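Note that one protein chain of the assembly has been removed; the remaining protein chains are unaltered in position.
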Amino acid sequence: MTLLEVDDLRISFGDKQAVDGLSFTLEAGGSLGIVGESGSGKSTAALALLGLSGGSVSGKIRFDGTDLVTGAPWKDIRGARIAMVFQEPLTALNPFQTVGDQIAEVYRLHTGATRRAARERAVEVLGQVHIADPERRARAYPHQFSGGMRQRALIAMAIANRPKLIVADEPTTALDVTVQAQILDLLDEVRATTGAALLLISHDLGVVAGSTESVIVMRDGRAVESGSTESVLLSPRHEYTRALLDAVPKPGNRDFEPGPPLLRVRDVHKHFPQRRRGSFRKPPPVRAVDGVTLDVHAGETLGIVGESGTGKTTLARMMVGLIPPSSGSITFDGVDIARRRGRSVQMVFQDPLSSLNPRRTIGESIADPLRLSGVRDPRTRVEDLLERVGLSRSEYDRYPHQLSGGMRQRVGIARAVAPSPRLIVCDEPVSSLDVTTQAQVLALLEELRAELGLSLVFVSHDLAVLRRIADRVAVLKDGVIVEVGPTSEVYDQPQHPYTKELLAAVPVTDPAEARRLRALRSTVGR
Amino acid sequence: MGAVIATGMVLVAVTAPLLAALAGQDYTTYHDTLLDSARGGVPIGAFGGVSGEHWLGVEPGTGRDLFARVVYGARVSLGVAVGATILEVLLGVGVGIAAGLGGRWADAGLSRVIDLVLSIPSLVLAISLLAIVPQDWPRPLILAVVIALLGWGGTARISRGETLSLRTRDYVAAAQVAGAPWWRVARREILPGLTAPILTYAALLLPTNMVAEAGLSFLGVGVRPPTPSWGQMLSTATTWFRADPAYVIIPGLLLFLTLLSFVLVANGLRRVLDPRQREILR
Amino acid sequence: MIGHLTRRIVGGAIVLLVLSALIYTLFYLAPSDPAILACGKGCTPERLADVRAAMGLADPVWTQYWHFLQGIFTGRDYSLGPTVRHCPAPCLGYSFETSQPVTTLLMDRLPVSFSLAFGAEILSLLLGIGAGLLSGTRRFRWFDRLVNGLVLAGYATPVFLVGLLLLLLFCVHLQWLPFPQYVPFTTDPLLWAQNLLLPWIALAVIQTAAYARLTRAGLQESLAEDHIRTARAYGIPERRILWRKALRGALLPLVTLTAVDLAGIITSAVLTETMFGLPGVGQLLVGAVNQIDLPVVVGVTLLTGLIMVLANTAADLLYAAVDPRVQLR
Partner (left out) sequence: QGGGGGDTTTSNAAFDPATCQGGTLTVLNQGGITHLDPARLYTSGGGNLPSLLFRTLTTRNRQPGDAGTKPAPDLATDLGTPSDGAKTWTYHLRDGIQFEDGTPITAADVKYGIERSFAPELPGGAPYLRDWLAGAADYQGPYKQPDGITSIETPDDKTIVFKLSKPEGDFPFLATATQFAPVPKAKDNGVDYEKHPISSGPYQVESYEPKKSLVLVRNTHWSTKIDELRYACPDRIEVTSGLDSAVINQRIVTGAGQDANAVTTDAVVGPEQLAQLGTGSELDKRVTRGEFPSTTYLAFNTKKAPFDNPKVREALSYAINRTSVVNALGGSAVVGPSTTFLPPQKALGYQQYDWFPAGDTGAPDKAKQVLAEAGLSNLSIELAHENDDSEGIGPKVASAIQEAFKQAGVTVKLNAIDTGTYRDITGKPATQPGLSLATWGADWPSGGPFLIPIFDGRQIITAGGNFNLAQYNDPEVNAEIDAINALTDPAAAAARWGALDAKLGKLALVLPLTHEKDVYLYGKNVKNAYADGWRGQLDVGRVSVK
């Protein structure tokens, strides 16, 4: 039985045609993936199913016998029959309400259940999405949840009313591989147990590969290819689909000759004291980094990998002297990093938007470190750099919000490179980029490294990316390095069980392989 | 629109002598013949004695030309208010950023200083301060300084709060990694983020300061007669509320227009300064 | 939390100490002499010296200040002529101008000022938030403009003008309300409110502007947040979204402002108090300044300082309570 039928859907924002004649159908209990690069109209189409796209919509959307374009009983549909899992788990929850209350509120609204029953249901669904100790966690605020937990809470909210259709818009973009795998498994499980249909949106082919039966590839608001997941991913017909598949990082092969150690990290700890809240007993500190020792050699790229919250960012920030370690020492060229002055170490930040001052032109932002190192009129140098990272010279006078995510990321890199440093620490520089942009950025970094003789520390949760770029990889878990070695060794003969688990969680674009890995995870994983 | 009015006001203030000369009047000459002494000294004639000679009529009680007083009054009022506002913003933003960027102790200390400034009954202190100041120091300047000294608490509070939130942004960290000293971070990275809320706040501070000048002048510690100021006119206006409404309406209207124009200018400025064109506070 | 509170209390105490020292210094720097004022016309130097001694002004300043500090913790004794009166522990001094201990004077006036401040604050919050809501949801552009204009006009009008207008309109022309006269809340709550209505409005007219603007801005920001979209997608009614979700975030900045304003009204409502004949702390303060009645000035200042410190601390705590993300620093 056809649950959802979209026919010739067109959505425009003024002149901008975001969705341009999209058609597809979805069976009850079935699953459909939509892939495509950033800005191709995926989210807009998904929002239109809930009447929230905000643009002018034409065409036909039939859901369960109701036409959703010409106005619908939204009260009965939103949240009750169609539930949406949003792209940004960090902001999609109300910061002022406990997670449990938010789920209960939605449940109560649609079922008229008592307060008590609604609370119980909230706890129940939180348990279903594998939140440990749901009774207690239901009373937590969103900021007390990790990213993965928040995403799971959103899924819990979505399944609370047993909807017929779940729309998941990039539910895993910002998450590390293990959590990502968990969430994908979870969606699969929900579909199996509740009989809901799933519409999964992602720019990551690996994500849809294992979770959907059929797939549409979108570009510029149009479906360029559609069909069963297998046929589309294994034998793509459209060249754009092929391009997408090609952009998935492949293992790099570079000969690694270690230079002398440049940055030495010696038994570094970082403990964050926790504040009392309510109780009088002081809680133990968070051991974000708990005894790390490593060297970064001149000219090498060191990858640091680990799941969310293991202390990668903390370690990276300590490496550039932004936060002082609780104990241990970090020296750069024999000098304590805290006393280092000048430009020899730079950092590329995890979030490209927040690391650029929204009120200054990107040219100014890049020029700043140059000025600090005494360059009088840095404009031409900055423009050269912009060109170097693949932006046009005229971009100098533009503001961060006028650029796309990929462009911003490149600005961050240009800023780090500008004062000719000897070491750049990159904190997840490509995590929020789609595969095509990701490939460009990685290529650029490699080029720069070769040209300038840089050392790189590359923090990521994406093993595929690291495999392509890193000479050595360190695996971080709970603030401790569990395994470190040359990339190929770590990937091919992982020693530590955690490393193995990480590798098993990597999404692959081969649907059959993806299903095999999932089966493996469900037996071995937990 | 706002800019037009604001520039107009400033122009009036600057060219006051010229304008008064144009009207053929000065702001000191008494015109007793134009007043009805038996009825408390209200101007004779309609709407406060408006005539070809006295474009806005004359001041009740003295018969001085109201047009000349209004244009000269703009000087003092705008001068003191703008001066005080600028000083307040400088002081408040400086202390606010220092508290926000500094360590825990610097923050605690400076925050208490801000509390202190906010707790002082400004009227009392202004009166005592102004009583001590020697007579022959330039009065408007002193007024601006005293008003500012007692009024920078709010700006500092806002700046501190904003700084605390801005300093967690990665672009501040980026500047620190690049080796920028703290004052450079403050100037280049924090300050631009403060402009929007501070501008909004400053636009509202301006009339507050104008009224403060009025109050102080009314209490006899402000500008010296016969120098006129709008605030002074408004302060005495209650007495004439029904007897000579024109005397209330003219400075009242001017004050309102000025406020409006400065709010509009602040909005415009903010839009120009905020590259995202985003409206945080309109 | 406990540590934070302790720090705030110590900090607050220091603020108050500095505040009182500051006022003392200024009054002694000022050329005015309260003894001359009290002594009156035809005061000979001998008589002046006697009066000065009787007023306790003959000691050096620092001795006086020290006695004052002592009085706060241990109380003090005052000679009334034939008898001696004890002023018990938090003794803020004795006003020779009014022949009363400062604490008594303050206790007398505080109910009026508090009534005025709280009422005006509640009214302006209601009006401000209401106006902010109506213009912030941007349903009607013209309405937005109108509210903005009105609110600014209110802000630009000096309070004595507003007060006079209100009196003329409601008490003289329409005669809907009696001329305000303070009736204690405990005597008759209805009369209390009726009499304070006009002063509340007069004060609210000014403050509404700031609140309306803040609400409007906060609302626009908060309505654009992602979690609002989530709520919409889950079918939560628009009204509930506005009241339960958007408003909460939008009103946070108001907490701080309200605290400062509330404390500010206590002393800054002099003009309103005079206009409406309400014997509040503001009038007391201005009278004391004119009479150079130092104990009262210091007393009022300390009181408002204390209220300011408490209000700020309360605001910070409230902020932390309302917004679970906030950590007390």
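In order of appearance the chains are A, B and C, and numbering begins at 1 in each one.
We take it that a contact is a pair of C-beta atoms (placed from the backbone, for glycine too) under 8 Å apart; a residue touches a chain by one contact, two chains touch by 3 or more.
In this text the structure is predicted, and so the values were computed from the model without any measurement.
In the whole complex the chain that is left out makes contact with B, C. Listed residues C:G149, C:P178 or C:P237: the one in touch with the omitted chain is C:P178. Considering the whole complex, the residue from C:A246, C:M275 or C:L294 that touches the absent chain is C:M275.
For the chain missing from the display, the contacting residue among B:A68, B:V221 or B:A246 is B:V221, taking the whole complex into account.
Within chain B, the residues in touch with the undisplayed chain are 28-30, 32, 35-42, 60-63, 131, 135, 219-221, 224-226, 238-244. Not every partner is drawn; the one left out touches chain C at residues 30-33, 36-48, 50-51, 53-54, 79-83, 85, 96-100, 108, 164, 167-168, 171-172, 175, 178-179, 181, 273-277, 279, 283, 287, 290, 292.
We adopt the following convention: only the chains that are shown with their structure count from here on.
The touch graph of these protein chains is complete, with an edge between every pair of chains. A straight line joining the Cα centres of chain A and chain C is 51 Å long.
Each chain gets one centre point, the mean of its Cα atoms, and the points for chain B and chain C are 22 Å apart.
For chain A, the set of residues touching two or more other chains is empty. None of the residues of chain B touches two or more other chains.
Looking at the complex, you find that chain A touches chain B at residues 317, 320-322, 341-343, 345-347, 349-351, 354-361, 365, 368-369, 372, 399, 401-402, 412, 415, 419.
For chain C in complex with chain A, the residues that touch the partner chain are 1-2, 225-227, 229-237, 245, 248-249, 322-325, 327-328.
Those residues of chain C lying in contact with chain B across their complex are 7, 11-12, 14-16, 18-19, 22-23, 26-27, 29-32, 149, 152-153, 155-158, 160-161, 164, 168, 209-210, 213-214, 216-217, 220-221, 256, 260, 263, 267-268, 270, 285-286, 289, 297, 300-301, 304-305, 308-309, 312, 329.
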